[in-house]
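Since the structure comes first, as structure tokens, the remarks are kept for the end.
The other protein chains are all here in position, but one chain of the complex has been omitted.
Here the chain labels run A, B and C in written order, and each chain numbers its own residues starting at 1.
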Amino acid sequence: MENPIKNISYDALVIGAGIAGGEAALNLANTGFKVLLVDKELSVGGKMIMLSKVFPTLDCSACITTPKVSEISRHPNITIFTGSEVGEIKKISDHEFTAKVTKHPRYVRVEDCTACQLCEKACPQNVRDQYQFGLIGRKAAFIPFSICSPKAAAIDIDNCTLCGACEKVCPTNCIDFTQEVEVMDLHVKTVVIATGFDMFDAKKMPRYGYGQYKNVITALQMERELAPTRPFNTILRPGDGKVPDKIAYVLCVGSRDASVGNPICSQICCMYSIKQAQLLMGALPMADVTIYYINIRSFGKGFEEFYQQAKGMGVNFVKGKIGRISEKEGGNLLLRYEDINEGKLQEAEHDMVILSTGVLPNKGIDKFFVNETLALDPFSFVGQSDMLASPAKTSIEGVFVAGTATGPMDIPDSILSAGAASSEAISYLIQQA
Amino acid sequence: MAELNKKSAKILVFSTEKISDPAIDMAGLLKLHYPPTVYTISIPCSSGIKPSWILYAYEKGFDGVFIAADGSDCVFGESCTEKTGHLVGKTHNLMKENGIEPARLRMAAICSVCSESFVKQMRTFNEYLLKTLHA
Amino acid sequence: MKKKKIGVYICHCGGNISDYVDVEKVRQSVEGEDIVFIAKTTMFACSDTNQRDMVDDIKANNLDGVIVASCSPKLHQLTFRNVSIRADLNKYTYVHANIREQASWAHSDNKMGATEKAIHLVKAAIAKARYADALETNKIKAKKAVAVIGAGVAGMKAAISLAEKNTEVILIEKEPFVGGRVAQWDSLSTTTETGKNMVKRLYSELTKHDNITILTNSEVIENKGSVGNISLKVKRTPRFIKASACHPDDLKRAIEVCPVEVPDEFNFRLSNRKAIYKNYPSEYPQIPVIDVKNCTRCGECEKVCKAVDFTEKEEILDVEVGSVLMATGFDSYTPEYGEFGYATSDNVITLPQFKRMIDTQFDKLTYNGKQIKNIAYIYCVGSRQTDGENTYCSRNCCTSTIHAAVTAKQKFADINNYHFNRGLRTYGKQEILYADSLRSGDIYLQSYEDGLPTVITEGKKTIVKINDILTNGREIEVEADLVVLVTGMVPRADNTIGSLFKIPKGRDKFYNEVHMKLRPVETVIDGITIAGACQGPKNIAESVNSALSAATKSYSILSKGELETDPLVATIDPEKCTWCGACEAACPFDAILKVEKDGKTIAEINNTVCKGCGMCAPVCDPDAVNLIACSSKEIMSMIDALV
Partner (left out) sequence: MAKINPAFGKELNKYGAVNFNACYNCGNCTAVCSLSTEDDSFPREMVRLSALGLEDDIKASLKPWECYYCGECSTHCPQEANPGELMMSLRRYLTGKYDWTGLSGLLYKSLPVSLAAFILTFVGVLAFVMSVGFELEKMVHFGHMFEMIAIGTVGLVILLPNVARMWYFTILKPKVNVSFTKYVKSMGELFIHMFTQKRALGCDDNQFRWFEHFILVIGYLSLLFTTVALDWFSSQNMFVIILGYVMSAIVFVVTVDFVSSRMKKQKEVSKHSQPSDIFFVVWLFLMGLTAFLVRLFIDINILEANKWLYVFHLTVLVQWALIIVPFGKWTHFLYRSFAMYFAKLKE
């Protein structure tokens, strides 16, 4: 439960409540340790809760995430702070850290809110919905998304005009504009970093026209269009709301690309693109889906079979990186590439293009540690001090790392990595006891 | 319902929680289709099926009964295969006594990954039942 | 009896169900059933909101039980049992209906059929719920000890991790030495540490913990019991060398004088070893071993070394644990005779052999006495097969090969590397290794899916030919001094241990987890976890991650020292029972006792021993035996509902 207690001690601080942070917190809590789970977003669940289905089993992502999320939020040993940020972390003795946690006001008393959505209806302010990756709008008084946890409204104060409309309609009077930023000094024995990853900003590659051509979207946006809780209830191209029938996936946008500063492979884009292609083939049986790739990296358990299955379903795979995209009249897009199998330059017209953007580190975590140095790897992911034998250990004793904070990985790997981080943290706590 | 019955026979499957259930679930996951009139009742072990249940199923209108046996994978021990075989034999005798064609009871070992084999079994069993019972 | 009031929740599963099954129709068809008090549909039954709604519904309406019709019970039965618990209901009053895997997905080609089936399945669940009574779980004491099988890096890490969590560990290794595959390598990717050093480091950590027992040269031969109380019998083959009397020089001489030579498996048969041997000097445990299978008992070694002791006897140890962690690793694929020239051409070897070669040679790289300059690597041998049975990608071989090629180039002069691949899969940060190898001049040639490279032997020459995608399909050939077949990881050929524990296998024949994301290290057998490459190809860091996860899982099962078991056991109707002994004979767990009750000899079930398999039920002629939750009345009423 959300808990506004200050100055308190916990066994473990888990930073980031995505699937890795959540798993690590659960493992720690299940073995009897008190865990503080902090996330800067308004809901736990990280990126995974936003996804449609997951490869290679095509389980619905929400079906896997939501029970974990509810287990986390109900666990007696776990305290969650959403909308909160970790500040300075200081090692004060061998087995003790202090951490400053800033809790931003939600302007809604979570415990009283029933998520009735009346405030949402009453609010006159429209803004782009960051939880739908800008595909649609939301209000300034809003419930982050339908399966968020805690399921409660929040006021986006930056966009709020303080008109008071929401306050008037709220049946439980849970809207409270007097809430202030709370800063807490907490004592913890161990820290698990599970800050996840960032997506490459496709605007940094102007030759693909993202942000300029309306029918060029990112895979994360497509993920929302495909999700069960999707905004349009069908697949639409944003330019004119037409149902697309010639869809292209551009792989390696911002990964394996030293010219944009990210030479490593993002490990998941091939698979999520293949997954989306399969889902699109299901949702739009008449549509052509083409995936433009350099190498297909279907390396995990069941991945290669999944790739072959997509081929069998009729997804086109074209070996060749897209060089440029230009927009035609009417919003269709012209993709220029070299078909490597033929050794020839080709142009192909598609009515919708999805950029499979890569994975970047979520920067800044190292700055929090004031009297110790959290080493980073050459790509600014959290460094692993003993990468092969103890992948969850960092350069600071008692600080462990889980999931994609150490580099790109898929969901099963993130969960295993979270298992490893919590295992190390549990051992650390038991050994200190 | 009547219309559906023309197309497919009603088959009751006794399947086991740990071994054949995963295979049947996986058949669904892989969208391997089989007749929708195949119903599964899940039990711990195939050697725990009472012949009376099978006879009851025929009495109530099932065209066929299929035992998705654990085979040698049974978590409760190797005697499962033999015991399941024994109870099938016993049931066959009872079926003969009651004038039910023994071929309407089939058994095959379905291991936890035998999705394709399960689906194949269902399709052929269905065809057989349609041919003999609904011809 | 008072009429039950139950709630039925039908899940859309965000379209997974509702796209094919008319959930509203299902709801309408069941809401009229006599015991159904509430029937609702929900977008995600498993979501927090719906769970909360269910709790509210149960409490507000004093429901006696609930049914959720959603996905497979393997995924969420536990979730909803917990909902019941939170609503102060007994968890066994909960009944699950699987209308996803067994209706919407299986019959996505027939929406009407899928809907009809879903209705019947929910009705059957209602029939079952009618009889689903509150039951108390049995509590059993759990032994806080874990058997870790396999002492490769995964097993060693898991053992250390468990020991750190104050759990007793029995680490069982079939081979005479620990370290598994990693002990075979010097150079490891992404670190400057050698494989041997890594093993040494882990071994010294193992020996620091008094709660770890290391059993090498040992195999589990019997497995009894179940989670919490598993009894294993371990056969320990003696080393025939006394640790105490062992002087290193004598032992060295003993090895020298041994007249037996057998192919050295540690070196992938590139060389021979003696019948008394140690694979490399710093190997652990530090005592050599006598390979009894090949030893001729000539006694030569005994003459030079006092430590040799042929009187040592095979031991059978009894091990009592609460959980078993499998870390039995993988085999390297053995190419078929003639596959890419394997065994038919003198210059063709496998990747593991090549790795041993570069680790054991210095200055000049030679094979069969010939200096090696041009090396051709053929990728995906035994992986991604279109004809063979290994359809999966072996994940680690691309990186491993490039690492070996780069190492060879750095270590030996004038090496040219030619990589005949099928699309490089150096995922993640491993991409850097690929880029480095390209920059150092390694040449990559890629074949079409249906046009694999060919190896041709012309006299002493070995030529590799390919139609290279990257050069417009041109036929390109390389005369190679050595052809390295990049063999993938395959499941252990010897699956004795897997069958002993009845661990299910996946499509790729590796051990299968319950659910890749929800329960990635657990098997369907309670208390048995899996770690490392026995579950599928993994690199070292990935194996260690899974080992630590499995250790946490095994630990959390046992940490409370007590386990709850299903009360779903057999019951005897004393009225009907006439004690014939048939049930006793059928029970594989000795759970049936012969007792005198009210002057009548009848059977009685020992609840803590009964596993609820039901084998006793069909053999009872008077039909006195029933399984709780699977009794005749329940099954028959389900049959009624299904028709």
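Convention: a residue touches a chain if its C-beta (ideal position, glycine included) is under 8 Å from a C-beta of that chain, and two chains touch if they have at least 3 such contacts.
Here the structure is a predicted model, which means the values were calculated and not measured.
A.B. asks: For the chain that was dropped from the view, give me its touching partners among the shown chains.
C.D. replies: A, C
A.B. asks: Given that one chain is not shown, which residue among C:G441, C:G561, C:G581 or C:P622 touches it?
C.D. replies: C:G441
A.B. asks: Of the residues C:L78, C:I140, C:L270 or C:L470, I need the one that contacts the missing chain.
C.D. replies: Answer from the full complex: C:L470 touches the omitted chain.
A.B. asks: Out of A:T172, A:Q346 or A:T373, which residue would touch the omitted chain in the full complex?
C.D. replies: Selected residue, touching the omitted chain: A:Q346.
A.B. asks: Which subunit A residues touch the hidden chain?
C.D. replies: So the residues of subunit A touching the unseen chain are 207, 252, 256-260, 263, 294, 319-324, 336-340, 343-346.
A.B. asks: Which residues does subunit C use to touch the chain missing from this display?
C.D. replies: 416, 418, 424, 434-435, 438-439, 441, 443-444, 446, 470-472, 474-479
The rule we apply is simple: only the chains that are shown with their structure count from here on.
A.B. asks: Taking the mean of each chain's Cα atoms, which chain ends up nearest the overall Cα mean?
C.D. replies: It is chain C that sits nearest the middle.
A.B. asks: Just grab the chain with the largest centre-to-centre distance to subunit A, centres being mean Cα coordinates.
C.D. replies: Chain centre farthest from subunit A's centre: B.
A.B. asks: How far is the middle of subunit A from the middle of subunit B, if each middle is the mean of its Cα atoms, in Å?
C.D. replies: So the centroids are 45 Å from each other.
A.B. asks: Taking each chain's centre as its mean C-alpha position, how far apart are subunit B and subunit C in Å?
C.D. replies: Taking the mean C-alpha position of each chain, the two centres sit 29 Å apart.
A.B. asks: Send over the residues of subunit B in touch with two or more other chains.
C.D. replies: Where subunit B meets two or more other chains at a single residue, that happens at 29.
A.B. asks: Which subunit C residues sit where two or more other chains touch them?
C.D. replies: Residues 506-507 of subunit C touch two or more partner chains.
A.B. asks: Which residues, counting only subunit B, touch subunit C once they are in their complex?
C.D. replies: By the definition above, subunit B touches subunit C via 1, 4, 8, 10, 12, 18-19, 21-22, 24-29, 31-37, 39-45, 47-53, 56-57, 60-62, 73-77, 79-80, 83, 87, 90, 111-113.
A.B. asks: State the interface residues of subunit A toward subunit C in the complex, per the touch definition above.
C.D. replies: Those residues of subunit A that touch subunit C are 27, 30-32, 54, 57, 59-60, 62-64, 66-70, 73-74, 115, 146-147, 149, 151, 227-229, 256, 258, 263-267, 295-305, 308, 319, 340-343, 377, 379, 384, 387-392, 407-409, 411-413, 415-420, 422-424, 426-427, 430-431.
A.B. asks: Taking the complex as given, what residues does subunit C use to touch subunit A?
C.D. replies: Interface residues on subunit C, with respect to subunit A: 12-16, 43-44, 46-49, 51, 71, 75-76, 79, 86, 153, 157, 161, 164-166, 188, 190-191, 193, 198, 201-202, 384, 391-393, 395, 423-432, 435, 448, 469-473, 506-508, 510, 516-518, 520-521, 535-537, 540-542, 544-553, 555-556, 559.
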